[in-house]
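The complex appears here minus one protein chain, its other protein chains still in place.
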Amino acid sequence: MTDRKADPAVDRRDVAWWSDKAVSVLVFLGGISAILFIIGIFVFITREGFGFGEHFKAGEIFGSTRWAPTSDSNPTYGILALVAGTASVTGLAMLIAVPFSLGAAIYIAEFAKGRTREVLKVLVEMLAAIPSVVWGFIGLTIMNPLIIQTFDVPIGLCVLNSGLILGLMAAPIMTTIAEDALKAVPDSYREAAEALGATRWQVTRRVVLPAARQGLLAAVLLGVGRGFGETMAVLMASGHSINLPTSPFDSVRALTATIAAELGETAVGSPHYQALFMLGILLFAVTFLINLAADLIVRGIRKG
Amino acid sequence: MFDATPRNLKDARREGLVRILFLLMTALLVLPVLLILGVLVAKGGSALSWDFLFTEPTDGMTAGGLLPALVGTIWLVVIALIVSVPIGIAAALYLSEYAPDNWLTRAINLAIINLAGVPSIVHALFGVGAFVIFFGFGTSILAASFTLAVMTLPVVIVSTREALQAVPQSFREACWNMGATRWQTIRKVVLPNSISGILTGVILEVSRTAGETAPIMFTGAAFFLPFLPESVYDQTMAMSLHLFVVATQVPNVPDNLPFGVALVLIGMVLAMNAISIAFRTWLRRKKKW
Partner (left out) sequence: MVTATPEIRVQNLSIQYGEKVALAGASFEVMPNEIFGIIGPANSGKTSFLKVLNRMDTFTPGMRFSGTAEVGGRDVRSWRNLYALRRRIGVVFPLPVGLPLSVYDNVAFAPRLAGVRGKAELDAIVERCLRRAALWDEVKDRLKALGSLLSGGQQQRLTIARALSQEPSILLLDEFSIAVDPVTTMRIEDVLKELKQEMTIVLVTNLVQQARRLADRTAFFLMGECVSVSPTEALFTGDADPRARDYVEGRFG
């Protein structure tokens, strides 16, 4: 037997030791990169939009419906109509997407079996994969004439059109997350209820849904975030006219679409350009809050 | 207890109804995919030809093909991958193999959720402020690719982390017990058994990256540029923006042209997705433990 006290191997930090150290530093950098990027997004957008401070009049911005940054005589930056546009489209989208997504999640998680289940999941994934510009294109070329014909209105690029499309776009993420939340309810709960003679639906309604309600809420929130931040589809399908909507057939204009449509036409550093970056900060802040809320809710599940 | 009492019958009937209702809701959600594909094929199929794929647009984009857009999208995707895949895999390795359960890890997770949740147009603004202006890349393939890379980073991180965590903890412990370092364990046991899952995520990222429009609009993609890019500092056309342009900005476009562009774009994206799904299914079958 060797005398281990004299053996230097235990104190020698060999190649393996050092390469492990090096890799741990590298992956740590990768890990914190996500945080750096989030900070970077905030910093660089603020940097570009910062100069807008001197034009900043809270009363006008949050109190006026007049978004006219290009007006020579009287440029105004009221975002009320844009907020109303985003809210109406997102609201309608959620009205459609929430019940359907939760229904689909319940069907896929609790009722469907084997092959059906797999096929449905793949289709939901396919739905999520369709690029937003294709959705916008569909709104423009298929839904637009369809709405004009069906409802006998002059234009089909409106709240209804973009709301429907946004609903379909937000549905897959909500379905997927809601299904995860339902799957996270332990099978022992279901078995216990089924042993008492409850039907599948009774089990779902009385046992599974209450147990998964926080996860379902998080799913809805993330869906809202997705709808709220969608750009190309809303730009193409909403009609893009500044309006306080009074009916689903009114054209509106969303915050995201405004940036997409106008950024290319502004001079770098002009008040208009800076105003668009301020809108970006607003969008960033709201999605940050939505995601934070969803995260806190999900964490609540893990703790409780 | 085993009799079909009236109450049980009522329950059974309701069960059937609820089942059908939920099936209908699911169907209404997924049918549009098939419908959309059908319409795109019906209306755009006639535009497809080898010339359409491999020639440049002519006559103010009202005729000709989409080669520069196709090539441009490939440039953008490849460079975005070169940037995001190493960072994403490193981040996933950190979260899955190294990260202690502390506030920093929670902050990283929150940041990833946020990167995925921030509107694409906000990513575009970031790309303009950071890559185009601050780092001086100008509107170029480089700036657009970096913007796409940051935006799709969460896809790589999340899917890689899932693949890594599918490797049982007991394998790691067995290696550690033999004196393997974390890195040796990762290299010899964890990565070889998760590499296909990681690849699945990367393919998914390709599909996501190829379809994005807003982030590249102001960072490097051009409306019309009928030749192929020569370096990463050039601007380029891209499939997604090209669809937007021919659908909304160009007058007198023949009906089937934008449908053809849409069909090619969605074909690319769904094909990548299908490969990723098929790969995953195949993986599940050949379990090694």
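For reference, chains read A and B in written order, and residue numbers begin at 1 within each chain.
Following the convention adopted for this analysis, contacts are C-beta pairs under 8 Å (C-beta built on N, C-alpha and C of every residue); 3 or more make two chains touch, one makes a residue touch a chain.
Worth saying up front: this structure is predicted, and the values here are computed from it rather than measured.
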**Contacting the left-out chain in the complete assembly, out of B:Asn177, B:Ser231 or B:Asn252** = B:Asn177
**Message:** Give me the chain A residues in contact with the hidden chain, please.
**Reply:** 1-2, 4-5, 9-14, 16-17, 20
**Prompt:** Hey, which chain B residues sit against the chain that's not shown?
**Reply:** 100-101, 170-181, 184, 188-189, 192-193, 288-289
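Keep in mind that, in the parts below, only the chains that are shown with their structure count from here on.
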**Prompt:** At what distance in angstrom does the C-alpha mean of chain B lie from that of chain A?
**Reply:** 15
**Request:** Can you check the complex and tell me which residues of chain B touch chain A?
**Result:** 1, 11-12, 14-15, 18-19, 21-23, 25-26, 28-30, 32-34, 36, 39, 86-95, 97-99, 104-105, 107-115, 117-126, 128-130, 133-134, 150, 153-154, 157, 181-184, 186, 207-208, 210-214, 217-218, 240-241, 243-244, 247-248, 258-259, 262, 265-266, 269-270, 273, 277, 281
**Request:** Could you pull out which chain A residues touch chain B in their complex?
**Result:** 16-17, 19-20, 23-24, 26-35, 37-38, 40-41, 44-45, 47-48, 99-101, 103-104, 106-108, 111-112, 118, 120, 122-127, 129-134, 136-138, 140-142, 168, 171, 175, 197, 199-202, 222, 225-226, 228-232, 236, 256, 259-260, 263-264, 268, 276-277, 280, 283-284, 287-288, 290-292, 294-295
